[in-house]
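Here the complex is missing one protein chain, while the rest keep their positions.
And then chain A:
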Amino acid sequence: MIGRPANILPPEAVPIRLEIASGGARFGAQALDILITFGGLFLLFWALIWANVLDWSMLATLFFLLVFLIRVPYYILSELVWNGRTIGKRIVRIKVISADGQRLTPHQIVARNLMKEVEVFMPATTLLSGSFQSGWVGLALTLWMILVLCVPLFNKRRQRLGDMIAGTLVVDQPTAVLLPDLAATQSTAGVGFVFQPEQLDVYGRFELQTLEQILRNRPKTEEQRQRVSDVVHTIRRKIKFEEDVAARDEWDFLTDFYRQQREFLESRHLFGDTREDKFHKTGS
């Protein structure tokens, strides 16, 4: 699914963008949690019965207690302890946050997980067990349960009913990778192309950042080299760059152009002349 941004305004008042977790990730986390809790319970009791250390009434007590605990309380406790993540959510790398940008409160965690009983467990157990009532009532109930399960798919921020009550969102854990600064690391040792202001006047931010994408990968095959060469030709034609560019200098040409174009655009931007793309002159 396509990512949907959630703009959060932290108390520092600098808006930051997080990606709303996809329906698949949500479903996966939930399935994993169920698998882990119920599977763990099953294994524990299998071991206990096999080891034969507890008598039946103790076993029954433990069983009733655990069956209760691995439903709503497990989710509340784990999200409290791990800051909005259950084990399943940790594995698929998503997490619960407060939609208002403040910190997640215990109230929100309790509220969103109490609703799990009707939103997840009831429909899941009924639909999976196949114990439908016959007739219109059964059909209506089934339809209704499917609808409840699908609520997160139908709203823009993929909130469950519990999320709406608690005011929470589930987002992807952001991963930060800092790539090297092209303008700093790749200063040319060779020819050194110089561009005139009117040549830098052509492009805008969009083209600059597209060029940045191209420069992130040095060409390795002949085909890629050919593509870089095409880019160079196009740029030369557009900005009316008359000098010849030798084949081995093409990469340096692009790097130099990127650097000077960026400097030019950034300084225009500081003077209040922001150029989003190459149509900045026609004003569309």
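The rule we apply is simple: a contact is a pair of C-beta atoms (placed from the backbone, for glycine too) under 8 Å apart; a residue touches a chain by one contact, two chains touch by 3 or more; residues count from 1.
Just so it is clear, contacts and distances are computed from a predicted model.
Peer 1: One chain of this complex is missing from the view, so tell me which of "ABC transporter ATP-binding protein", "Xanthine dehydrogenase family protein subunit M", "Stage II sporulation protein M" or "protein-glutamate methylesterase" is its UniProt name.
Peer 2: The record names the chain that does not appear here as "Stage II sporulation protein M".
Peer 1: For the chain left out of this view, which of A:A21, A:M115, A:I235 or A:L254 touches it?
Peer 2: Selected residue, touching the omitted chain: A:M115.
Peer 1: Of A:Q196, A:T234 or A:S267, which one is in contact with the hidden chain?
Peer 2: A:S267
Peer 1: Check the options A:R17, A:R218 or A:K281 and report the residue that touches the missing chain.
Peer 2: Within the whole complex, the residue contacting the unshown chain is A:R17.
Peer 1: Which residue, A:R26, A:K89, A:R158 or A:R259, contacts the hidden chain when the whole complex is considered?
Peer 2: A:R259
Peer 1: Looking at the full complex, which residue from A:E212, A:E250 or A:D277 touches the chain that isn't shown here?
Peer 2: Once the missing chain is taken into account, the touching residue is A:E212.
Peer 1: Which positions on chain A touch the chain that was left off?
Peer 2: Counting over the whole complex, chain A touches the hidden chain at residues 8, 10-12, 14, 16-18, 57-58, 60-61, 64-65, 67-68, 71-72, 80, 82-84, 95, 97, 102-107, 109-111, 114-119, 122, 161, 164-167, 173-179, 181-184, 187, 205, 208-209, 212-213, 216, 259, 262-263, 265-267, 269-270.
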